[in-house]
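The structure appears below as structure tokens.
Note that one protein chain is taken out, while the other chains of the complex remain in position.
The chains carry the letters A and B, assigned in the order they are written, with residues numbered from 1 in each.
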Amino acid sequence: MSLLTTLARLEAVRSGRAEPLATVRHRHLSERPMVLVPLTAAGESGAPLAVMLGTDRDAPRLHLVPQPLNRTLRFDFLAALAADLLPYLESFGEDVEQIEGSEKDPETGEKTQVFRELCTDAPQLIVPNAAGVHHLALIGRSTRFRRTAEDAEPGPHPAPLRVPLLGRWLTHLTDRAQVPGSSLLLPMTGLLARHWATGQSHLEDQHLAARLAWHFPPPGLTGAQAAELAESERDEHGQLVHPPAGPATDPAFDAGVLAPAIARYDAAVNALQHSTEQGDEAAAEHARAAVRSAVEHLERALRAVLLPTWRDVWQGLDLLRTLPPAGHLEERWTGDRWSYTGHRDRLAAGEPPQPRQDDAVTAARKLAQREREQARLDVQEALDDPLAMAEHRLSGEAFSGVVTEVVLEYDTTGRSPKPRPLVTLRTADRPHADLGREAHRVHGPSAQKARIVAVDPAEGTVTLRVLSGMGRKKEPEPGSLPEPGEPVTFTLFELTVRQSAPLPEPDDTPWTHGGPPGTAPVAGPSATGPSATVAASEDWE
Amino acid sequence: MNVSTNVPLGGHAEPLAQRLAELRGPAPQRSLNARSLAALAANPGCRRRAVLDAAGVDKSVLAARLGRPAPFGQSPFAIARGLVFESRLKADGYAALLEPLRAHLGVPADDRAPLLVPDLLHRSGPAVRADRTAEALARAAADPDAWTLLDHPMLRLAVAGSTAYLEPDALVVHGGRCTVVEIKSFPVLDGGADPAKVGAAARQAAVYVLALQHAAAAAAGLPLADDPYTEQRLPGSPRTSVLLVCPKDFGNRPTAVAVDVRRELATTRRQLSRMTGIGRLLAALPPGTDFDLATDEDGAPARSTEQLTAAVEAVPAAYSPDCLSTCELGFHCRARARCDDRVEQLGRGVRGELGSIRTVAEALAAASGAGTPDTAALDADDTDGAHEAAERLAYAAALRAEALGTGHPGADRLGTERNPAGA
């Protein structure tokens, strides 16, 4: 945590309210986000219990598994979720623009013009917290290898048709969520944490309701008091007034509400089975009604426990929309659109599901991408938001000041003299400005590089020799240099992100990394087997 | 999945154990088990926790009495699943357990030496069970070719003057040495598992390994090796890798993973050795302090809430937000930290930024450029350091005010107001 964030948190303690950490919104928000609040059944990893979702805050839809241990019911749930979510995810695949690019012919080296489709928009899923993202990843992992009745060998328990497809989408979205600055799938707690500080710790901020309590404390309460109520206030039945945002449920809810409701459902189902076996139609009719009633009872219980979080997520979206969008959002969202389009294309091309584990090359490529995007995000946030730039100024990696003097000088070592003017500025910042270090001008008319040639900490002045961004002529282009009296900011880090070095194709994986995938037994505890055998070995009961 | 009991050494309790018993009062002692011993490492700087744990005070009950009950609980579904998994494992003559164990201990698949499962007298008292376990272990270790499974054995470990009885899920003895088996119900998915849960399991298993190391050294008439990384290869001594048995992927089939617990073993050794220093903390308590949670026949508590609060306050705590998930008193201590305006309420890391500044008010005063309020109270040497922190805070506050466009006394000296939208 930086000192600036700490300061904002300290201020929040004093004011009892959340305090800003950004002047603009640093993540893209869709006009039609899909909010998704999942719940998981305790004790079993990735076992879904329920989900509330929708793009309309007034019309949440609920899907649930009345008996989480029952495979068929779980498949029913996943099929219903797929039927609900896939149309939304797929709806962005139609509308495309053509992007012009060039491709190098590997044989001749000739460049040819090519057009690629890019979807004009992409889906956006918002879940309450980071654990929600992880839960979706588990669902993705547990379903994408499932075989369906359409497979050549469907196995004893074929999944409903669209379930594996749901798994592949969830896998793609959760994987993309690992890329810094991406916005296809976002946790609300993370979104809020980027933009506001509360007067509590990051750990406590993971509780969405407690976090929001700092934004909207009831009259007469401080944020801390309101947050504590959100965490721990219970009704006369010992149930939390504001249930946790999940996906794990409160143990008291499991014991006091859920277990009896599931037991009631189980009993009704048993009665139905018994009466059907006995051929007792009247009893069966009665039992069917009892099953329906038990399911409705479960629905009411789960709806009640999900709705507060559902509203919280939408309230969080309202809050975020009060901030103006940052300048580079479009550019980063374009990256998300490419990611979405790419997955659409892979599905269309009939490629197999994402493997259980990345091969060496894919893992390295993803790491390179994440590092590149992290660097891009840091730079863009700093350019978009003076509060983000302030972090760099505080850490000595940037400095702002007012130009006091510009002296035109020339480099005459070459054939024709080049302008190499000296710019002096007065600053109260204390950059790690070692002599000779490169600096980069922020918000200049074009990219401009300079070298630090003199620093006078006592006077608070820094002098830089400008090296580029002045045009090609002998004299600097008018307006390309800052003028005396003008405020300027320089960074000691580059403002463009370097490309990542090329990696081999997976089929060219070298001996140091085990050779091409599948050619050698992979060391380590988690040997990757062919994915086709996975489904058969996994049962859910 | 482990139960244990704590029994003071027979008859003439040591003075330390005596003093701890007094602190606890007549309420039943919360026994020290592997889990609670492993938890000592969670916040060793907290004297409050050290004293309460050593005295075996039930912190859950105490937290409720103080008005901020611990929010911990386990879902009945999770408990049921854990039991189902463990019982499935042991069905069929431990077949489901044995297969992954054989693979891990490098035993050929065709080795069909019969598995011996001695009766460990589970219905007896802990001392009898511990003696029985020791005998069974010695016998099993004497025959290197035999395969012996000790199902829920009982181990002894001396902790701060009393004997803790510990019950691992299982021990497998083969080749003259034993391996601790820890059964957990969290899954191993594609070879990986929740690192926090594996870490907790490793710390818990390390307590068993340590108890077994003590026992093996004592049986051989040797002292325990000084260096925590040294593995003493004595008859019946434990391997320093334990086997974690978990459900595989999304199913219920077991998988066993070896976990090297040497690092956790070193941690456990130093935390236990600190326990003996508890006397120093007890000596600092005001006379008459106790944490008696007992109630009389009418249900009236022996100590009022005020008395308990005062007793708890008498032992300093080292609160950090992690405590909320690791200690029953977390909510109580958080409320105290907030009352005292301590910066720790924001997290452990915050203090590193603030040097000697300890309260929110002090920090904000420094940020506003008012300097540290207590300069007079500091000795001359300290002003330098406090000044440095204050200056950085004021600088940060000026930058923040400038960026937010809010007035701030320090904003002028930065002298710039930029157009954030830029060109």
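Everything that follows uses one rule, which is that a residue touches a chain if its C-beta (ideal position, glycine included) is under 8 Å from a C-beta of that chain, and two chains touch if they have at least 3 such contacts.
What we mean here is this: contacts and distances are computed from a predicted model.
Trainee: Name the omitted chain as UniProt records it, choosing among "Glycosyl transferase family 8", "Transport permease protein", "Quinol oxidase subunit 1" or "Helicase".
Mentor: In UniProt, the chain excluded from the picture bears the name "Helicase".
Trainee: Touch partners of the unshown chain, restricted to the chains that are shown, please.
Mentor: Visible chains that the missing one touches: A, B.
Trainee: Quick one: say which of B:D92, B:E135 or B:E388 touches the chain that got left out.
Mentor: With B:D92, B:E135 or B:E388 as choices, the missing chain is touched by B:E388.
Trainee: Which listed residue, B:A17, B:L101, B:C178 or B:A202, touches the chain dropped from view?
Mentor: B:A202
Trainee: Touching the hidden chain in the complete assembly: which of B:P71, B:P118 or B:G355 does that?
Mentor: B:G355
Trainee: Hey, which chain A residues sit against the chain that's not shown?
Mentor: 178, 180, 357-361, 363-364, 366-368, 370-371, 374, 395-396, 432, 501-504, 508-515, 520, 522-526
Trainee: Need a quick check: the contact residues on chain B for the chain that isn't drawn.
Mentor: Residues touching the hidden chain, for chain B, are 41-45, 188, 191-193, 195-196, 198-200, 202-203, 227-229, 244, 257, 259-260, 262-264, 266-267, 271, 274, 318, 322, 326, 348-349, 351-356, 381-382, 384-385, 387-389, 392.
Simple rule for what comes next: only the chains that are shown with their structure count from here on.
Trainee: Taking each chain's centre as its mean C-alpha position, how far apart are chain A and chain B in Å?
Mentor: The computed centroid separation for chain A versus chain B comes out at 33 Å.
Trainee: Where on chain B does chain A make contact in their complex?
Mentor: Touch list, chain B to chain A: 68, 71, 73-82, 185-187, 189-192, 249-253, 257, 321-322, 324-325, 331, 335, 338, 341, 343, 345-347, 349-350, 353-354, 360-361, 363-364, 367, 392-393, 395-400, 402-404, 413-423.
Trainee: If we count contacts the way the header does, which residues on chain A are in touch with chain B in the complex?
Mentor: On the chain A side, the touching residues are 1-4, 6-11, 13-14, 20, 23-24, 41-47, 68, 138, 141-142, 199-204, 224, 228, 231-232, 249-252, 254-255, 258-259, 327, 356-357, 383-387, 389-390, 393-394, 400-402, 426-430, 442-445, 487, 489, 524-527, 534, 537-541.
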